[in-house]
Structure formats: C-alpha cells, structure tokens
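Shown here: the complex without one of its protein chains, the others still in place.
Note that the chains are named A, B and C in the order they appear, and that numbering of residues resets to 1 at the start of each chain.
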Amino acid sequence: MATRTLIEAIREGLRDEMRRDPSTIVLGEDVGVKGGVFLATDGLYDEFGEERVIDTPLTESMIVGVSIGASANGLRPIAEIQFADFIFPAFNQLVSEAARMRYRSNGAFGCPITVRAPYGGGVHGALYHSQSVEAFFTHVPGLKVVIPSTPYDAKGLLRSAIRDYDPVLFFEHKKMYRSVRGDVPDGEYSVPLGKAAVTRIGAQVTVVAYGLMAHYALEAADRVEDEDISVEVIDVRTLRPLDRTTILDSVRKTGKCLVVYEANKFGGYGAEIAAMVAEEAFDYLDGPVMRVAAPDVPAVPYNHVLEDWFMLDPERIAGAIRDLAAY
Amino acid sequence: MATRTLIEAIREGLRDEMRRDPSTIVLGEDVGVKGGVFLATDGLYDEFGEERVIDTPLTESMIVGVSIGASANGLRPIAEIQFADFIFPAFNQLVSEAARMRYRSNGAFGCPITVRAPYGGGVHGALYHSQSVEAFFTHVPGLKVVIPSTPYDAKGLLRSAIRDYDPVLFFEHKKMYRSVRGDVPDGEYSVPLGKAAVTRIGAQVTVVAYGLMAHYALEAADRVEDEDISVEVIDVRTLRPLDRTTILDSVRKTGKCLVVYEANKFGGYGAEIAAMVAEEAFDYLDGPVMRVAAPDVPAVPYNHVLEDWFMLDPERIAGAIRDLAAY
Amino acid sequence: MTTTASETDGPVGSAGQPGGDRSRLAESLGLTDDDLRLMYRRVALARAIDERMWVLNRAGRVPFVISGQGHEGAQVGIVSNLRPGLDWLVPFYRSVAGVLTFGMSAREIMLAQYAKAPDPSSGGRQMPGHYGGSAHNILSTSSPVGTQILHAVGLALAAKIRRTGQVVVTALGEGASNQGDFHEGMNFAGLHKLPVITVIENNGYAISVPAAKQAPIVDLADRAAGYGMPGLVVDGADVVGCWRAGHEAVERARRGEGPTIIEAKVTRLTAHSSDDQQTKYRTPEELERERLRDPLPCFREQLLEAGVLSSELVERIAAEIAAEVNDATDWAEQQPDPTVDSATRHVYAEDPA
Partner (left out) sequence: MTTTASETDGPVGSAGQPGGDRSRLAESLGLTDDDLRLMYRRVALARAIDERMWVLNRAGRVPFVISGQGHEGAQVGIVSNLRPGLDWLVPFYRSVAGVLTFGMSAREIMLAQYAKAPDPSSGGRQMPGHYGGSAHNILSTSSPVGTQILHAVGLALAAKIRRTGQVVVTALGEGASNQGDFHEGMNFAGLHKLPVITVIENNGYAISVPAAKQAPIVDLADRAAGYGMPGLVVDGADVVGCWRAGHEAVERARRGEGPTIIEAKVTRLTAHSSDDQQTKYRTPEELERERLRDPLPCFREQLLEAGVLSSELVERIAAEIAAEVNDATDWAEQQPDPTVDSATRHVYAEDPA
C-alpha cells in the first residue's frame, strides 16, 4: 500500500495499462511533452514515445472520431479532453458514433475507447472550466460513465474502463486531483464498472452522491452524527450502467433518500436516481426523495463571491439531511 | 377558424412572423427553393427572397453559430436543423454559446434565436431520423425548449418563440406533421411560453406528456374511461422553463402521477418531472410516480418489427395507468 | 487488381481469353482486359441493383431508397485499387458500387435494402444504404454526414502505428465536405501522413442545394493544399481516369507518403432519395443533360472501342447481372425479419473475452 493523490493514481493507472497492453495509446491536447495541463499523463511521453502518446491539434471532434476509427483497427485509444467543458465539440462523435457503433452494426463493430476529462468547480475556473457535464452522457445508451472519488477507485476503475469493450467516459474532479489522497495497492487490482460503494453505513437517511459530492456527503454525515442522525452514504462511482440494487436496498432500509450532485439541478443526473427511487422504493419511503444540487444558472461564475454562492458545501448538504431526518 | 395540419400551422406561423418583423430571417439546409424536406418553409423563399430565406451549406454548427452572431447585430434568425438527430454538431454552439451569451455578458448581449427541428419516431426513420433529443437541452440554463402537440399551440408557441429574447429550441414531431389536424384562428394570437395545458380533466391519475405522447396519453385515457378510471392529462408544451404549478396542482388533486415520454427512459426529461413531483408532492402521493418511456437502446431501429417494439403506443400507456390506478 | 470471392468464377474470367491478347488500354494501365471487364461488370451490376431498389420502392415493397446512380464509375475506378481483406473502406449511402467492388455481394446489399435479420450491415436496424460489415473491412456508417471521415483517419492512424500496410478509402458528398469534421480530419491526416484517401463524390447537389450555394470554390480538391496533401480532380464518367487517380493515391499511401483527396465530378441521376422530388429544383433540360455524364454508357463505349468488350459479351454480362439481381432480390425478400428478442442486443459488448 502507498498513499497517492487522485492525480497520481490516475497517472499510475494509465502507465500500468500502457505497459500491460501495447495496443493502448494516449492522445489529446498537451498530453505529450507537457504531460497534460494537470500532469495526468506526465512521464508517459518519455516512457512510451510520441507514437503512443500523441500531442494532437486543438480539435476535440477529431480526438474522439479518430479514437473511434483507431479502436476499430486494433488499438485501444485513451483520449484526454483537456476540460470536460470542451467535450461539446465532440458531442456528435460521442453520441452519434461511439455510443452506437456496436448497436447499429448489430454487434459487428465495437468501440473500446476511454475518454478522460477533468470536470467540476471550486477552482476559480468560471463558466468554462468548472462544469459537471455527466447528465449529457448518462442519458445515452451505449456509453458508460464513470466518476471516481478516491485514488483507489480512480486507478481501479480507470483500469476497468481501459479494458472495457465499450466507450467509457471517465470524469475526474479537478479540485480533487491534489487535495484527495488515499491508499493504493502496489500490485495489480481493478474495480469493476457498474458497482456503487456504500462508503458509510447508517440507518435514517441515505445520501447518494459521486465525485467531490461523495466526499462532502461524508463530511455532512459527520456533522449531523452528534445530532443523532444516522446517515448512510452511497458513492455511485459508475453513473451508467447504474447499480440500482445498492441504492434501492439502502433506501428500503432507511426510508429516506437525498441525492446530491454538483451540476445544475434541473434535468441533472440526480433526477434519474430520484425518479428511480420514487418509482421503485415508494412503499418504503418515509419522506420525499430530496435533491441538493447547483442553482440553475449556466455555470460557476468566476468572482469568488459568486463561486462560493454557486458551489455546494458539506453544510448545505447537512442542512438537507436535517430537514429530511426531521420529516 | 380554419382547420390546419401541424405543418401548415407552423408554415403559417413562420410566414406571419416574417411579414410582421423584417428583422426575421430563416436559414437552414434546403429551406429555400425546396421549402424544407418536410415543406415547413414552403413558399417563404418566393415571398421573402433569398436574402431572408437562406439555403445554407450542410453545416449545423455554422447555422447555429451564425444565427447567434446575427442576433447580436439586429436580426432574429429562425434556424432549421433538418432533423433533430443532426443538431449534435451544433451542440457546442447551442450549449456553450447561445445559452450563455446573456449570462456571461452580465446582460449586455442577448441571443434571440429560434432553432426548429423535427424529432420523433414511428416513421421508419431508424437510428438517425427518429430521435427525441430534448433531455440534452432541457438541462441547460439559458435555453428554452418547446414541444407543441396541436396546430393551435404550434403556431401560437412558434410566434412566442420567435418574439422571445432568448434562444428557443422548438421541436416538432415529424409523425404529427400531417397526421394531426386542428383549428387555428385566422387572426393574430399567440400562446405564451412556460405554460402547460390541462388537456383532459380527471380525478384519479395525472398523466404528464408532450408531443406525440400527449396525444397517446389522451387516447389511453379514453381507453380506460369505461373501466371507470378518471385520468387527467397535462400537455407540458414548454419543457423549459417548466410550468411546475400546473403539474403539482394536478398531482396534489389526483394523488397519482404517470410521466410519459418517447425518449430513452434512463436520464430522460421525464425523470426531472418525476423527481420534482416526488419531492414536492410527496404528502399527496397515493402511489409511486411512474414513468413509461422508450427502452434503453440507442434509438429506433429501422425494421418495422423492431420499430413497433421500440415505440410507445396508447395501449402501453393505458396499461401503466391501470397499474397506477389499481395501486 | 484483386477480385473478390464472389467474382472469381464470374462471367468475366470465362470471358477473357485466358492469358490471351491484351488491349492497348489495358496495357497502358498495367492491367489485363479481364480487369477492365471486371470493372465494367461492377459498374453495370451496381446500376442494376440500384435500379431494382427503386423499382421495389415504387412497387411499395421497400419504404425507402437512397443510392448511387451516376456515382458508380468513380467508386469502381477508385476502390478497385484496394486489397480486399487487408484494406479498409468507409463508405457513405451512395457507395453501392464501392461496397460491391470491395466484396459485398448483391444479396448482402439487398438484405440491407429489405432490412432483414441476416443483413451484415446492421441486421435491419439501420436505413438501407448504411453499409458496413466486419467480414469485408467495411466500417459501419451512420447518417450524420462527415463523421466517417474521422473514423477513416483513425483506421489509418492505427494502420500506421501497427504497421499493417493497410490503406483506407472513405467517401462523402461535396456537401458533407464543408462539415467541420472534414477540416479536422484532413488536418490530422496530412499532419501524420496517414494512408487514407478521401473521395469527395461531387454531384453538384446537397439534396436541393446546388454547389454554388454550398461553397465559394469550384474544385473542392483545391482545399487539399491547405492540408499538405495532393488534391486530384477526376471526371466521374471516366472510369479509367478514376482508376488512375485511385491507383496513384493508393500507391502513394502504400509507400507511406501520406493521404490524398480525390474529387470526382459525378452526376446524381436520381432524386436525392425516394423521399425527394427533384423536379422542384432541377429542370428537365438539366436532367436530360446530366444523362450524358452517366459513367455506364461512357465506359461501355470506351471498352467496346478498345476491343475489350464485344456486344456479345456486353449482352452476356447483362444477362448474368439480371439473373444475379433477381436472385439477390428474391432471396433477400425471403429472409426473416429480425425478432423482437434481438432488439436489446449489442447495446454493450456481450461477452468481453
């Protein structure tokens, strides 16, 4: 076991998979010589050379579209989109092409690509370097969407994503890159896609979250503990395919569910979880399925006053837990 | 009053607004000489000329991006995306640019554009000419999203959309273009954005739907009527901003809510409605908030056997109503 | 030139005098007369299948047709230079002749037209015209135009990195060439000198929008210079000229010297698709005039003059093609529709291993 930051775990995951599988390549803007703007790919260029670690032109649709084609001819591309905010130029390639290659060809062709992108706010990134874009992709059959919250999961899930036979979007919260540390086994391990984690066991309220919010949910649970509110926390980890069982079992036990997400509330990913719980655990509910999410303004404003206003924090989550517990 | 098909009402709405407001232009692929692949713009080229009715190159990002720029310099562009399935190349321009022009400029610039696109299945359109893409846009603050279900609403809502000061996505179900007829006043009228319509009054179950599903919901309500199930049907009409009051008032009355949408179920727009109802009408619910939507495969397959399997129909909706009523 | 399985024991082989005399034309191309006859047969077969599609549509037997009448010469001429089984083809909805040349059979094409369960392109899931098939190295194609360019470039990138010696040919319309994906793909292909050939089949229309309203230049191949690659313009009615351009481009790619854009000036002999009324935007005179640019009669005349074809052989080929098309139609029509229980398959990989 060694302690790693989130970014270190990701870097190791990339390195280990590239060592293991010669068909893997990394491509994206500044991923080579510079090692990525967050240094996620630092060292890969030196170790694997410019043929397998490609500094691409500034063209996201190309990065994804070329990955799709390369994956049909024997490679396993691992693409980096510099910021999740800049994945939209590649939206057509991801949604119309990557997600449907297998279905539309009736299984003749697959699309084993991994697309990594840093997401999330709280880093003075403003409107275009702070977004949580998961809901635009979790609605798409054919795509898998992963958001890790610990170094252990990040490395283990990244390994599974790269080895997966379908396109996986792998979103990493940039605020967690260096602020979150944790143990990572030295040896080979992986974390399966499609399994949520119960990160805290409790009896009264189930809080479902992912990414940075999975940490804030735990902090919030701590805060209300001495108020004798027992909170169970679930880290979704894989948003699609969703581990419905883990979430439903928990809510059937606690009878109350709070869904927390960093994105805009209206039409966000948490709406699907809330709707699913409301539909499938209705008989067990002792209170409304609640959601705590970002306000419905376009994205995180830059000025610190506005940014602080936009971003969720443990206290706001704790407040919602108290309301729900008191319900 | 005159009877009109949906497409006729839309055509008249476009014509009337172009006559009223010289700053309006229509642009898109084949919208000029051909009058659009569904003939929605038929006749406009002859009446208003090639300067105001522009046959564009085959480039959706340009169509939207140029509309954004033109709207900042005194025009009111009405863009047509030939099929909603082909709006994805313009996703970045819609989500990053049109939706945020006002917010990011702190109100200095607006973006009064209307983007029309035919959507929906059941017409042998297969994977790429059948999609319901609303959920990708209803999550976006700054955008407005409209889906009319009657000729009256189509013309009235289109007028409001064109006159609106913000970007409006106007999705028209292509299967309804010629199959749906209805009365349309001869004179000037408009239907405000942001208001849902109660299209059938009932007591036991509230069914919330839009577009083609708003019709199927009414048919389903008829089917269960003689089984003594009284159904209230709400046609959402404007998906964003959502008329929460009309929906919540109805559910608080009936105690049961079924949300119907044609898109893939997981993460679809209906999830937001279901989540909102579950959160804000919990004390009034006598049953789970249920959803009937499309299966989670990429989109409508072509072969008629598979297409019939994919598409919802009144009977499936009636079945869900029965289940909910019996709950 | 490589023949594909379905063709080896075809009429052409029997037609050419084995090892026999060689026409000047064939000689000038470094081909045999049989090669030229095979190319003619492909153009004629594609046309016959294509015409059958429209007949079936008018007869109400298939709901939709989109096809390539007028484009066959460019497709056969260029694709004939590829090596089936090694190289890749990334077609578009007009590539009937292209996929035939690259190994698809008339039956397989008709399966797509009827959207039957055994359809190798999509198992009946996609509209007709969306050809693909792993058995033939024809990548599955979608409807949004231009996206396939990037897939072709990606296939070529993998070919270069894996040193497979593969060459990739992709095709699109002139309208699609204005899409952003074209720019991004050509830039990357030129940058890495990838073995990919991009064929712009310029038929002068994007549905109803004429070339003059699509781009400010006449020859889209001129854009190749901006991507550091050669751009060739060929007459799509000149099948031999298309073969020459394809040969030059494929050889260059094979030598590792990078990509080429070939713009073939073709004509669209039908409406855009069975849903289109082209008389609304094309005059009878224009339609009449365009018939002169039909590659089928042009090629036939050329080969007759060159002594590669005889009227007897033309008739025999026509008869054989008629039989082949009838067989493909009847056979495909009898194949089963996909079943409902198959509808949820292949959203994700089924057994990763």
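Keep in mind that, in the parts below, contacts are C-beta pairs under 8 Å (C-beta built on N, C-alpha and C of every residue); 3 or more make two chains touch, one makes a residue touch a chain.
Computed from a prediction, not measured in an experiment: that's the story for all the values here.
Within the full complex, the chain left out of the display contacts the shown chains A, B, C. Screening B:E80, B:D166, B:E279 or B:E307 for touch with the missing chain picks out B:D166. Of the candidate positions C:R94, C:R107 or C:H183, contact with the unshown chain belongs to C:H183.
The chain omitted from view is touched by exactly one of C:Q214, C:T329 or C:S342, namely C:Q214.
For the chain left out of this panel, the touching residue among B:I10, B:A70, B:A220 or B:V236 is B:A70. Interface residues of chain C with the unshown chain, by the touch rule above, are 178-184, 187, 190-191, 193, 213-217, 222-223, 225-229.
Taking the whole complex into account, chain A touches the unshown chain at residues 29-30, 32-35, 37, 55-59, 61, 85-86, 88-89, 124-129, 295-298, 301-306, 309-310.
Listed by residue number, the positions of chain B touching the unshown chain are 25, 51-52, 56-57, 59, 61-62, 64-75, 77, 89, 92-93, 96-97, 100-110, 141-142, 144, 163-166, 241.
Keep in mind that, in the parts below, only the chains that are shown with their structure count from here on.
When every chain is reduced to the mean of its CA atoms, the largest separation from chain A belongs to C.
Centre-to-centre separation of chain B and chain C, using mean CA positions: 38 Å.
With centres set at the average Cα position, the gap from chain A to chain B is 30 Å. Counting partners per residue, chain B has 85, 88-89, 127-128, 296-298 as the residues that reach two or more other chains.
Under the contact definition stated at the top, the residues of chain C that touch 2 or more other chains are 122, 125-126, 130, 142, 144, 180-181, 347.
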